[in-house]
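All protein chains of the complex are present and in place, except for one that has been dropped.
Our next item is chain A:
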Amino acid sequence: MSQNTFTRVEDSPTGKKLAGPVGWLDDRLGLAAAGKKNLRKVFPEHWSFMLGEIALWSFVVLLLTGVFLTLWFDPSMAEVEYTGSYAPLYGIDMSAAYASTLDISFDIRGGLLMRQIHHWAALLFVAAMIVHMLRVFFTGAYRKPREINWMIGVGLLALGMVEGFAGYSLPDDLLSGTGLRFVDGLIRSIPLVGSYLEFFIFGGEFPGEIIIPRLYMAHILLIPAILLGLIGAHMLLLVYHKHTQWPGAGRTNENVVGYPMLPVYMAKAGGFFFIVFGFLALMGALIQINPVWAYGPYNPSEVTAGSQPDWYMGLSEGLVRLMPPLETTWFNRTWTWSVFLPGVGGLGVLFTSLALWPFIERWITGDTREHHLLERPRNAPVRTALGAAGITAYVVGLIAGGNDIIALKFGLDIFAITWVLRFGLFIFPVIAFIVTKRICISLQRKDNETLTHGWETGVIDRSPDGGYAERHAPLPDTAAYALTGSRERLPELEAETVHKSDAYGVRNPDYRKQSFRQKMRKFYYDGSVDKPTSHDMDHASEHLAGGGEHPVVLGDDFQGVSETGVPRVH
């Protein structure tokens, strides 16, 4: 224990000197009132709450390294002759954007490192956002009152992907130019207005001479500004709502238990920034990413085999590859469904369903309460199964986006892979849904089993008539409460049958809506197992406590059995 030599801040020499300026600030900004509320704000602790932090700190790293890169990058498509120090491209005509990217990579000390950190941070930013979103989805953290923050998050993810695409298109190398060519084809495929959008965005026919300056503006000003604003709103709402927490002893829907922001969370979150940055710096040092000098300048008549977008565009890419040919001519116009549907429609469906899900679920369950306790995925089997189905479809898309690489590496027939995935896109998610739902329900049963029959001690009793049975011990209160605390009681579905007309024969005007909702509700709760009742628990504890048939009574301090069969006692 450290000796108590603590001096209060206001009594310390520095504190005395600062008292004046701080008072001056408080007179004008009223800092103390805000500080009183927030300096010791409590945050609950769990490893999964760190995923969003990874995204936040990656974004900060992107801002820092991005500012460094802008000092040298020249977002111009003007043709220049390369005279830098990378010998294989010396004397070749290329855009100023590509030449300045080569300069950053070879002639600016630390430029390559910053470029690689920036690119790795972008991949991590999107990945962390997605994993964070899955955490929020599978634990039901988006439920009331956090639906708006969920939608802000969906917007952040969508913008983050656009931002990443704009960024990796800037160097104007062969790979990024091929990506832009794809986007050009995608824009053209938009019904009726495609050509207009193409000519307006590219300033004429592809590739034009203005797309890179425009993407640069979007990449360093427009989108980051919106991202910054949305991240600010996301964090403010997080503080305002107070963080959700896992159920446990003393943790209820009405309180939040954890460590104070000052000093513990300030140190943990602040320290974590250095860890994320350090990790990215090591990746930038050790793992090559996007070696643009190896691709050469953009040339619309060349392409490298195995051209791939950054991973988060893999879903779109995969869906475009899987789409069978489909193009129609209506009203003397060409409608290119085979590009438009998967390219624009795929992500459109994904983001729309993500944004709407909290409201759909709430409409189905009719639950209007506030939820601050996280739900274990197993306790919402249909939600979890839908999430698993979504992930499966996403992965099928990702695999399809790399079908040429897979065909090459595994020596498979690319047409066969494509056909399997074409069907798999619809079949695999259904399988994933069914399997996940059954697993969730089994886990619910297992929880009930543990609650009512106790945990397996490893102690084998021999009964007088020679039978053997394993002793079960009652679950500690804290563990039992953690299992039941946030688990919702199932609603009684039979009690609310929807009738076409009431007892007096008056037609129910909302019959169709109500009966559809009733069907959805049955689907949502189908198969779920309810948690034990108080009566079940009392009955079980009587059974467990009734040591009459056991020759040895396990004391309250019993802690299980060691590997050699000796009871461990604390």
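FYI, a residue touches a chain if its C-beta (ideal position, glycine included) is under 8 Å from a C-beta of that chain, and two chains touch if they have at least 3 such contacts; residues count from 1.
Keep this in mind: contacts and distances are computed from a predicted model.
A.B. asks: Quick one: the chain not pictured, UniProt calls it what, "Fumarate reductase subunit C", "Cytochrome bc1 complex Rieske iron-sulfur subunit", "Sugar ABC transporter substrate-binding protein" or "Anti-sigma-K factor RskA"?
C.D. replies: "Cytochrome bc1 complex Rieske iron-sulfur subunit"
A.B. asks: If I consider the whole complex, including the chain that's not displayed, which of A:336, A:365, A:379 or A:392 touches that chain?
C.D. replies: A:336
A.B. asks: For the chain that's not shown, point to the residue among A:10, A:81 or A:327 touching it.
C.D. replies: In the full complex, the listed residue that touches the missing chain is A:327.
A.B. asks: With the full complex in mind, choose from A:35, A:232, A:260 or A:348 the residue touching the hidden chain.
C.D. replies: Hidden-chain contact among the options goes to A:260.
A.B. asks: Would you indicate which residue among A:182, A:433 or A:525 is in contact with the undisplayed chain?
C.D. replies: A:182
A.B. asks: State which residues belonging to chain A touch the missing partner chain.
C.D. replies: 1-2, 40-42, 77, 79, 85, 106-107, 109-110, 112-113, 116-117, 145, 178, 181-182, 184-186, 188-196, 198-210, 240-242, 249-250, 252-260, 263-264, 267-268, 270-286, 298-307, 317, 320-327, 329, 332-336, 338-339, 342, 370, 372, 403-404, 414-415, 418, 451, 477-478, 480-481, 483-485, 489, 531-534, 536-537
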